[in-house]
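Every protein chain except one is present and positioned as in the full complex.
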Amino acid sequence: MRIALFVTCLVDALFPRVGQATTELLERLGHEVVFPTGQTCCGQMHTNTGYAREAVELVRHHVDVFEGADVVVTPSGSCAGSVRHQHAALARDAGDDALARRAEAVAARTYELSELLVDVLGVFDVGAYYPHRVTYHPTCHSLRVLRVGDRPLRLLRHVAGMTLLELPEAETCCGFGGTFAVKNAPTSTAMLADKMRHVLGTGAEVATAGDASCLMHIGGGLTRLRAATRTVHLAEILASTQASGDRTGIR
Amino acid sequence: MVVPHPRQLGVSARDEVLARIRAANANAGLGLGGAVDGPRADGDVAIPRDYRGGGGPAPGSPPLLDLLRRRLIDYRASVVDAAPGDEPAAIRAALAAASVGPTPGSAERGGGAVLVPPGLPASWCPAGVVDDGFTAVELDGFAAVVTACAAACALTGTIALDGSPDQGRRAITLVPDVHVCVVRADQVVHGVPDLLARLDPTRPITLISGPSATSDIEFERVEGVHGPRTLTVILVAAPPAPA
Partner (left out) sequence: MTATFLGIPAPAGVGQLRGDRPFPAAARDALADSQLRRNLGHATGVIRTKRAAAVGELDDWEQLRLAGEAIKRATMARLDDHLVRLEAEVSARGGTVHWARDANEANAIVTGLVQATGATELVKVKSMATQEIGLNAALADAGIIAHETDLAELIIQLGDDVPSHILVPAIHRNRAEIRELFGRKMPGVDPSLTAEPRRLAMAARAHLRRTFLRARVAVSGANFAVADTGALVVVESEGNGRMCLTLPETLITVMGIEKVVPSWRDLEVFLQLLPRSSTGERMNPYTSIWTGVTPGDGPRSFHLVLLDNGRTAALGDAVGRDALHCIRCSACLNVCPVYERVGGHAYGSIYPGPIGAVLSPQLTGIHAGSDDNASLPYASSLCGACYDVCPVRIDIPSLLVRLRTAHVDAARARPLPTAEALTMAAAAWVMSSPTRFAAAETASRLGRLGGRASGRLSSLPPPLSAWTSSRDAPRPPEETFRQWWSRTRGNSA
């Protein structure tokens, strides 16, 4: 299958390893990955901060770039959620029904990574090897906007060599919330503190999730604490094989 | 963003609020025949009622009675089983169990008298004092009240009173500290939809699920606040026919 990668602005600029892992994983599974180089950002930060007018232009750009793709994958529950649940509404609110219809068409072909693997490609065992103790944080938008359910866990359970540790109060937000983390920093930090307490309580070496943004938040807190637990994106774990060695980590 | 219309002189609050509603609905694309695209345009939204409605187990069937019994007990009500005709003995036993003594002057307040609504079968509680419009303070002198009910809902452990003569006015089941309520098997329905379908909405209705309770301290439920602290339900059903 020819799959267009929407890598997200955050991964492109700050966590390129996540995009590389997504590419390598899909290629290993026998698929062709293309990277439409015109892509930039889904506009979620603008939308969620109240800048709908600016966001519509980013929606238009995103639709222009991905309209031709049969299948779009993104290693982010949050950005997939924005494409699927915000883009058309933004266009419609701006009075651009034509754009809304085009956005709906792109949204219908856009999948978060675990959705693509399980629902479209029908694979649970991706042949990964990752000899570490890992705990999984189901990010809010994966869980409650996309409803990915246990797809990431089903993929992780098939990873060879890995010990999966259950995260207490896993479904509680880590406190990131985009500009919330800055506008309401003390509240965000209090939420992060509880999330880190639970992560560290599992004794895991690695905390994983399907969103680089939440991992940036949790990881930023963990390194500030000089904790031994590191954050690694789900794509990186799934891309790991006995041959690839271990060169993962969002920090 | 707010564009208030000025308060109109000489227009009643009623007319102004109604006018605001009509203007708001028109602005939102609803009402006043306003045609707007999208699912919100239709004010007469079809209500999907594919939740569990009426039906289910037949009223009074043994599984329903068993469910009601369990749900009442779960919320700290007491349940006494009785066969038809055995109501007087069951009521005596329930009052005794609630420490409402038959001896005048023996109970905590008001001589331990038992209050009954005017339409309660006289044989059920011969010692009962029939309510004739006692004041609130006088009601506070009674130790217990015995009533029938209008219907009961097994799923939620709820009994419904509707002010019929065998249940009396609302205050009599509120002020005395013990409420003994007689429920006939054929009054027991399954769910909330069945319960409401049995009630006349123009009557004063009280739905009672266990004794009074509160969750106001640390969200922990504790039973017994202003309403009766003891609720005993007498469940009247014919014993299973011998095989």
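So that you can tell them apart, the chains are marked A and B in the order they are listed, and the count of residues begins at 1 in each.
The working rule: a residue touches a chain if its C-beta (ideal position, glycine included) is under 8 Å from a C-beta of that chain, and two chains touch if they have at least 3 such contacts.
If you're wondering where the values come from, they're calculated on a predicted model, not measured in any experiment.
Trainee: Determine which of the presented chains are touched by the chain that is not presented, and list them.
Mentor: When the entire complex is considered, the left-out chain reaches A, B.
Trainee: Would you write out the residues of chain A that touch the absent chain, in ascending order?
Mentor: 4, 7, 9, 11-17, 19-20, 23, 34-41, 43, 45-55, 57-58, 60-61, 93, 140-141, 143-145, 171-173, 175-192, 216-217, 219-221, 223-224, 250-251
Trainee: By the contact criterion defined above, which parts of chain B meet the unshown chain? Give residue numbers in ascending order.
Mentor: Its contact residues with the unshown chain are 1-5, 7, 12-14, 16-18, 20-25, 27-31, 36, 40, 42-53, 71, 75, 133, 136-137, 140, 153, 155-158, 163, 169-171, 174-175, 191-193, 196-197, 201-228.
Heads up, the rule we're going with is that only the chains that are shown with their structure count from here on.
Trainee: Rounded to a whole Å, what is the gap between the Cα centroids of chain A and chain B?
Mentor: Distance between chain centres: 50 Å.
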